[in-house]
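As you look at this complex, bear in mind that one protein chain is not there, while each of the others sits in place.
Take a look at chain A:
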Amino acid sequence: MELSGSIAAEPRPSTSLLMVGGINKRFGGVRALRDVNLEVRAGEVHALLGENGAGKSTLIKILSGVHAADSGTIEIAGKPATFDSPARSREAGIAVVYQDLSLVESLSVADNLLLGREPRTRFGFVRKRELMARAEAFLGELGIPLDTKAAVGSLPFAYRQMTEIAKALMGEVRLLILDEPTSSLTSDEVRILFDAIGKATRRGVGVIYVTHRLNEVFEISQRVTVLRDGANAGTFVTADTDMKRLVNAIIGTDRLAPAASRAAPAAARALDPSPVLSLSDVSNDRLSAVDLTVMKGEIHGLAGLIGSGRTEILETIFGLRPVERGAFEIEGRPWLPKSPADAIDQGVALVPEDRHVQGLVLDHSIERNITLPRIPRFSRWGFMQQRAAIRRAETAVARLSVKAQGASSLVRTLSGGNQQKVVFGKWNDPRPRVLLLDEPTVGVDVGAREEIYGVIRNAARDGSGVLVVSSDLVELIELCDRISVIVDGRVARTLVRGEIVDAEELHHLLQIYQASGQGVLQELPA
């Protein structure tokens, strides 16, 4: 029953805003979409789920006029529409908020909101005051807390994204497409985003909401459409379905078994009592007196809001930020990280937050990327031992089951999850003593996420100390032996597995610490 292609009972009477029927799309020999149908009603949030490569992006690109469908129909409010360019799609009232944003970073929020439609005088000069007033009024009406004067480039990622959404809503938008909008938001920011979405739907805007986070589907959507291998795998009324059924539709029944085995987080494991890395009283421009210990074989989580200093702790250990005060020990020996090269020499590895910007050279091959941090090992009299490097890369590709034609494939051609595996592959051999992970599963689909969890657990089992930053609290609870709560650049509290069992509780705790501000270190109720 899980694949009932038909649409179940209507939640409430409403008009069909978008009707997509029998869309087909081929790229060379690959059928990216096969007879895909989708219906979105006015005022509805319609979640679109599927693994990477299931066809979500292709469908969105067809709706936004980037690609043309080979066959099939698109109707907007009952009228047939064809989009041969993004401009035509925009005219029809479709706005897409992409993961990679399209804002001018040097301009203010208000300037960006009204970019190209600035109020002008007769001589073409911008009416600055009116522009500000209009932007402010609009944001106020939506209830989006943005400073209209701030330069977009100076804002945290989450706020840029809100600007992007606000910009989309500012035009005559009937259908808003959000592509993984929450992948880098904290739970507070997710709240604000959901509020903004609610305000949009109340105006009759239809929303297609693409996500990998199933809990959000239940929170915000009225209906869900799942794509698998380029075809419809079911449309559900959210209220009538459950997590299990959705996962089933996303990954297909045959692959359900391994996913089921991961349930029930185990009780606290006995940890090897030898610390592999310890920080005491470490301070710099963003950290104040951080005390932290990572044991051999431990997965240690860092939880905190954006800007709390989680990422900066990792960057300091990796030698990217100068240390002003404090001491480090690695396997009991004192050490001060001076540069990434120095950290790598000591066996420290970093999987950074933004794999496109910090982790990978997208236009180079898998092998070149995987070899990058280990170049000195493959140097004989200064010459590259190409064959040994290729062999190591092939081993890593096989061990991490990267789906690619071979180690010479360009990284740009891989899906998000496989790209992330390549970043892990850079550190595969030799095994790092300390593995630093910053948001290791952002933009990674359900299947690949499980595989990456496996890679992380294996690293810990082999004796690496793992320090992982994540905004996904469920992920931290599932993975970590201990979780340290970071507030204002310091460790506010460290929890042992079992002390906290669900994300709600951990979220609550973060809020309490954040609200109580600096210097509050006494025990708080868990």
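The criterion applied here is as follows: contacts are C-beta pairs under 8 Å (C-beta built on N, C-alpha and C of every residue); 3 or more make two chains touch, one makes a residue touch a chain; residues count from 1.
The rule is short, and it goes like this: contacts and distances are computed from a predicted model.
Participant: Given that one chain of this complex has been left out, which of "Glycosyl transferase family 2", "Multiple sugar transport system permease protein", "ATP synthase subunit b" or "Monosaccharide ABC transporter membrane protein (CUT2 family)" is its protein name according to UniProt?
Facilitator: "Monosaccharide ABC transporter membrane protein (CUT2 family)"
Participant: From the list A:Arg245, A:Lys403 or A:Arg431, pick the residue that touches the absent chain.
Facilitator: Touches the omitted chain: A:Arg431.
Participant: Using the definition of touch stated at the top, determine which of A:Ser221, A:Thr311 or A:Thr371 touches the missing chain.
Facilitator: A:Thr371
Participant: Using the document's definition of touch, tell me which of A:Glu324, A:Asp462 or A:Glu504 contacts the absent chain.
Facilitator: Looking across A:Glu324, A:Asp462 or A:Glu504, the contact with the absent chain belongs to A:Asp462.
Participant: Looking beyond the chains shown, say which of A:Gly326, A:Pro352, A:Gly465 or A:Gly489 touches the absent one.
Facilitator: Missing-chain contact among the listed residues: A:Pro352.
Participant: Against the chain that's been left off, what residues of chain A make contact? List them.
Facilitator: Counting only chain A, the missing chain is touched by 318, 320, 339-341, 343-345, 350, 352, 357-364, 368-369, 371-373, 375-376, 378-379, 382-384, 386, 388, 390-392, 394-395, 398, 426, 429-431, 462.
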